[in-house]
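Missing here: one protein chain of the complex. Every other protein chain is in place.
Entry: chain A
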């Protein structure tokens, strides 16, 4: 390669750079590099391509231009031609001249390399043109074509910020004196920014004495000053109606005295109206007096009579006052702070600052937030109108403005109505809970009320619904917090249910006494505390329904569920749940949506489903018309059958049917509802919305919570086990165990030993229980109670000193409370008494008699006379014994099998199906009441029990005498016992028969029958 020229070398160097640059191989030793280089080099040198043809290139350039034009890419096309032109006329580094072959070569290279120039996103970058930059007159360039229009006021003096800084001494034009008060309330900030025609960010100061004059001439005449100069106006009759009217009055009424008048233009009136409605407090035309807005009396416009203007403005003033009051309420709640924050996100720092340590009242805050939202939209509308007014493009009249604002004004009226009933009329010092529920109720009622008006009040319902959904937010958040975390967070005490602080969770009273339900009676507006009984149990429910209370009516249908879920959740949180589920649940909690969000989502999805269905209103209309025609033909046929030819009637019938169709659809597919954001939809059947959007979420949570609690109680806390234990020991279901216990006592009694010693009794009990149920032995204990000495006279009452106690651990003691144990104990005592009677009868032996019979035979001192009576007496004793046994066994059977066993089975079944703790408690109580009742322990039937006790007593006396031996009893006493027994027996049979015949106590039938059988044998 020695013959290579420098030119070749240079080319080779460039080629290498090319390979490095494009191929990305840096190392010249690299095989790839060498290959690439060789390839390039050979291509450059040995190719078959034609030389560059400048015409061809030019054609391509114009072709691309055309292509871009065809694709309407004008900008790009222009850039393209401009750039290529510029390039062709620019010098290249090593080539002389322009439009040389090299130029075309480079261009053609780029054209070859180009890929889809149409689809590139190209914007020409401005290139620096250093030389030209300095001389270019931008101002000239930008003003090109403006031909010296200096604006509407050519004589405007020059205002500049510098100037104003120099003239510090000059007074700034305050907005106060122009009637355009600078508003300091946070809500109107943005509004004022929009109204910047009045308050530009630059401080306008009066630069020279003529400036104010200029302002007066060109911006606004100071109509608010007394004796303000009259503005020039047309002399046309229409513009001078006031003068004409004045003249007329002057001519007709000799006493007419023309008053001092303040002349304003209609534009000024409109603007003041707009300002009034946007909440500005200082005006000229409108005046504020103690929260009341009135119209200044002497304000007139030239083209209207004073009365006419006044009547219009009075109408406006009413709304102005409503706005003012609402605004003041907003300010009060937000404490004049910055923009009110959404409730929940921050707990109203401004509010807190104002009221010190008092926690924020979130319901009001939420309500204010909703109001504020509405007002923001309203003010936007006002600003738009004002901007139009300023632009002066079209005629804006007061009536037109009012017409335009009409829907808004109607809404403000609704808002104000709700506000005054819901908030303003509540006397001060009312507790927050009443305020909150009253406000929610008012909104709720208003929605239902307006809802009833149908389409006429669609807007109002939409507005109220959005207001309601916002206002209800704190409540739903409280509910959510409670039923999900078991924590009733309500620092401002605004929720209808409040936690009583003094009851700890792990106390047995927790379930009953922890929460207080506040219910506000709408008619008397007084607060009632339904403590304990009302807090969630059935009593509360009955109470609330009976008294027509209106504690937040929307929650009423699910109140029980909320309370149950909340309490269950709190209990659950406090139970040491052994399952690992707990941790999972907490991790899941992060992803969980709050009740409020879910509610909103449901509402929205409900709205969407409705909103989507009529996709194309025109098509739908057509379809309706088509079906109307079809329906009409069908109906006219029907009518013709009955010889009626009335097309109008047919059409109306058809329409009726169609409407009904619609009605059906509405019912099946849910009702129409409010889109919260657009507020454009009505909310028919508001309650249905709640039913489908809110209640299911609460219901689901309730089922979940209570299900969990029931599961935990049953599984981890052996609730069922404890219930079984109660039956085992108190109702003697663990027969063998208890047999050991009570026979030991009975034996002692029979042996006339003292048995009323705690140590002995407990020892016996432990021994009996410890053998078979060691886990319960520590829980069971016997107590002795001193009883009324008057009741001690019968031996059977001796047992009544016994009290069996079973220590039920928390939280099972919520179900098995001490009250329950008392009932259990009563049944237990009755059972013991029966068992005692039965035992003492069972243990009697005939051998006692034979001993007795033998004794006298061994000493035949006495004559045979008494022998006969002895035999007879023995026989009678035996007979009596059998009768007594029959009685006692009947009773025993009745109670043990017919009552305790079957009721127990029923109870077990119900317990399995209990959904929540309250239900379980109720089932348990009902069970206890049932057995208490059926064991004839009720006060009402105490006479029956008395009779039974008498018989049992008789049994004890009888067995005592039997054991004492023959000599101990006399014929009279047998007679007495027989007659006593007979009387009691008769009495019981009569009573029971009566009861059975009445049919009210079917369970008594068996007892009555068996006792009757015994009686017949007598």
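Simple rule for what comes next: a residue touches a chain if its C-beta (ideal position, glycine included) is under 8 Å from a C-beta of that chain, and two chains touch if they have at least 3 such contacts; residues count from 1.
The rule we apply is simple: contacts and distances are computed from a predicted model.
J.: There's a gap in the complex where one chain should be. From "Mitotic spindle organizing protein 1", "Calcineurin B homologous protein 3", "5-hydroxyisourate hydrolase" or "SNX4 protein", what does UniProt name that chain?
T.: Going by UniProt, the chain not displayed is called "Mitotic spindle organizing protein 1".
J.: Per the definition of touch given earlier, which of A:94, A:307, A:395 or A:754 contacts the omitted chain?
T.: A:94
J.: For chain A, which residues lie in contact with the unshown chain of the complex?
T.: Residues touching the hidden chain, for chain A, are 7, 10-11, 14-15, 17-19, 21-25, 32, 36, 39-40, 43-44, 47, 49-52, 64, 76, 79-80, 83-84, 86-87, 90-95, 102, 105-117, 119-120, 122, 124-125, 127, 129-131.
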